[in-house]
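Below, a portion of the complex is reproduced, with chain positions unchanged.
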Amino acid sequence: MSSKNIVVEQLQQQLIETHSVEFVERKGLGHPDYIADSLSEELSLELCKEYKKRFGIILHHNVDKVLLVGGHSLPAFGGGEILSPIYIVMSGRATNEVNINGKWESIPVGRLAIESAKGWIKNNLRYLDTERHLIVDHKIGKGSMDLICNFDYKSGKACSNDTSFGVGYAPWDTLEKLVYDTERFVNSKHIRKNLPEVGEDVKVMGLRSGKEIKLTIAAAMISKLIPDMSHYLSVKSDLKNAIEDHVTKKCEMPVEVYLNNADMLDQEIVYITVTGTSAEMGDDGETGRGNRSNGLITPQRPMSLEAAAGKNPVSHVGKIYNVMAQLIANKIAELKGVDEAYVKIVSQIGRPIDDPHMANIQLVLENGASLTTQLNGEINGIVNSEFDNVGRVTDLILEKKVTLF
Amino acid sequence: MSSKNIVVEQLQQQLIETHSVEFVERKGLGHPDYIADSLSEELSLELCKEYKKRFGIILHHNVDKVLLVGGHSLPAFGGGEILSPIYIVMSGRATNEVNINGKWESIPVGRLAIESAKGWIKNNLRYLDTERHLIVDHKIGKGSMDLICNFDYKSGKACSNDTSFGVGYAPWDTLEKLVYDTERFVNSKHIRKNLPEVGEDVKVMGLRSGKEIKLTIAAAMISKLIPDMSHYLSVKSDLKNAIEDHVTKKCEMPVEVYLNNADMLDQEIVYITVTGTSAEMGDDGETGRGNRSNGLITPQRPMSLEAAAGKNPVSHVGKIYNVMAQLIANKIAELKGVDEAYVKIVSQIGRPIDDPHMANIQLVLENGASLTTQLNGEINGIVNSEFDNVGRVTDLILEKKVTLF
C-alpha cells in the first residue's frame, strides 16, 4: 500500500519476432536437470507443509542444491537392465530444530528429503523404480541463526535474504509457445496413452530462422515396451507424425520436426532407455541448470541465473521476485498499446520483501505509441498492488499454480 | 575453409547503456559457485594433460557437475574454528580405460579429481586448509561408448556432442567493466598485500540507475587476522576507501559503494570467516550456477545456460561455442560503425565442430548507419576464419587464456 521504487521506461527496439534468428530450449519432465529442480522444489514444499503444520509459519530453508549422478544401464529391445543405480544427493539447509518455550522440537528433515524425492519420482517417472534403480542420499545442514532472523515472526512479514534480482517478460512469442507446448504435448496424457513407449525425458530445441522453425527433439524411449528395431521405428514415426499434426494446429509458421536425430540406424544406435530418462546412462543433473523460472531457456530474453526451485517461498527473493516479475509482466502486457513488457526487480538484503530496492519496467510499445502518463499510472498501480499482495506469490507457489522451471 | 551458415542482421535497438536501469553481478574467487566452477575446470585441464601425455589426444570427458556442500564454522575475532569440514563431490564422466592394441590402460581419474581440486584450493584460498577444513570425494563414471565415437581419431576433427548453443557480445558497457574490475581489484595482489584480512569470497552486485551506479559488495573477512571489532571496522573502512579510489579512476559516472551491508553492529554481526569463504558456514555451490562464460551475470544481455567449466574443450559445444561467440563478438565490435555485436552459434549433434548449424550475428550500428555489403563481408570473413581455426579455442582454454566463468 506504500509506493515502491518503480522506474518505467519505453525501449526503442524491435520485437524479438522480427529478429532473423531465435533459439529457445526446454528440458522436459524426465531430463536430469528437470528432475533435480523438481526434487529441490518438492522438498521445499514438504518442508513448508511440515513447518506450517507444526508451527503455523514457514521456517527458513534453502534446498536448491540437488545433484543427480547418472547411473549405468544396458537398455535392450524388449528388456534391458540397470547395472548401477542413479545416485541423488539432496543438499542445502533447513531448520531442523526449533526451540518452543525452552523445549526443542525436531523436524524430520532427512526423512522428508528422501520421502519427497521418491514420491515425486513415483508420480512422474513410470519406469524408474525408486527401490531398485535409485539411491537417494541427503546432506542437509541446519539453518543458520542470522538467516532465521530474517523472518519477522510477529508481523509475518519477511525480509529479503539476499541482494539479488528477478526478471520476467511477456508475452511469449511464437517459438517460445511452440517449444513449451511441444514438450508438454509429448509428455501429455494423450501421448502417454497412445504411445506409452515414449519416455519422460524429452528435450526440445527450437530454432527460428526468418519465418521457418526447426524443432529438434530428443525423446527417450522405453526399451521394455519396444520388442525390436521395427517397433522402434514405428513408434518414432508415430510420435513424429503426432507432433507434426499438433504443431501445425498450433503454429502458423512452417515447422520442421527432427526427432532423435543422433540415432545411427546402421550401427543400431537408437535412443532407448530402461527407465525413460538419460539419467540412467550417465547424464548428470543439478538444480538450477535447466529451464528458467518461466519454463524456458531463452538466450535472447533477459534471464535470471537464480534457481527458483528449492528456495523457501517466504523470504528468498531469488524465487519470489522471479515469479513476481513474471506476474507483473503478464498483467502489463495486457495493457493497451504494450507489445512487449520486461520486468526486473532488485532486492536489498534486510529490506522488507514487499519493498524492493527497485522495480524496472521496460516497454516495447505499438508502432508509434509512447509512454503516456496514464499508461505509467496503470503500470505503477499494477506493481504497487502486486507488492502489497506479495504473500500471494507464496500461496501460488505452495499451491503449485506457477511454473518455476 | 568452407563457408559457414552465417546470418548477419542489423538490430534496431537502443544501446544497453541508454536503458534507465541495469544490473550486473559477479561472483568472485572464493564464492562457493566460483569454487565449484574452478574445480570442474581444473579437473578437465588435468585430464586433458594426462590424456595428451598418454595418448597424444584429448579423450572424452565432461566433469561439469561439482557440488560443494557448505561446512559449519565458528568464526571469532582473533581466531575461530571449523566445526564440520566443507564437503565437495566431484562428479561427471571421464574415459578411464583405453584399449590400445588389445591392452587396457587405466587413467587415474579418481586420484586426479581429488588432487586437482586440492591443488586449486591451495593455490587460491589462503586460509582454507585442504587437510583440515575439507573433504573432497568423487563420483565420476566412465565415458559412454557412443560419446567417445564423436572423436574422429584420424583427422583429429571433433564433432558436436550435443545440440546446443553459445552466445557472446561486445563491447562491455561501463557497469559491466566496473563490476568485473571491482572484484578483480578486491582479489588483487595489491589488496592482498595491504589488507590481508580481506578474504577471497567477494561478490559484487552493480546497479545503474540513469547515470548513477551503486556497487553492493560482500567481502568475507579472515577472523584470525582481526583481533576485535575496531580492527574489523578499520579494515572495512580501508577497503571501502580503496575501492572508492579505484572506481573513481576507472569510471566517469558517480559510484556509491556499499560494503558488507548485512553487518549489524549493534548485534555484533559482521562478515568474518575462518577460511575466507562463506562455504564454511553452509553456503553451497554448484558448477554452472555462477558467472556466465564471460565472467559476469548480465540479465539484460543474451546469456547461455551452459556451464563452460569442466566440459572437454574438443567436442563440447556448450564450452567451445560460448568462447567462440565471445571471440567473434570482440573482433566484430572493433569494426568501424559497430556499436554492439551479439553473436549466437548453434550446433547440431554429430556435425563437425567447425561447421556450425548456424551463426547469427546481430549488430547495433552507429546512429544512422546500416549494414553494408562490405561490413557483411568483413563479418563473414571473421566468422569463417575463426571456425577454420576452431582448434585455437581448445588451445586458449588449455593455456587458460580465456575467462570461462
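Worth pointing out:
We just call them A and B in the order they show up, numbering each chain from 1.
As a working rule, a contact is a pair of C-beta atoms (placed from the backbone, for glycine too) under 8 Å apart; a residue touches a chain by one contact, two chains touch by 3 or more.
Here the structure is a predicted model, which means the values were calculated and not measured.
The copy number for the entire complex in this file, given 2 shown chains of one sequence, is 4.
In this text, only the chains that are shown with their structure count from here on.
Distance between chain centres (mean CA atoms), chain A to chain B: 23 Å. Touching chain A in their complex are the following residues of chain B: 7, 9, 11-14, 19-21, 23, 25, 65, 67, 69-70, 72, 87, 89, 91-93, 139, 141-144, 146, 163-165, 167, 205, 207, 209, 216, 218, 261-262, 269, 281-282, 284-290, 292, 297, 299-300, 302-305, 307, 344, 346, 348-350, 357-358, 360, 362.
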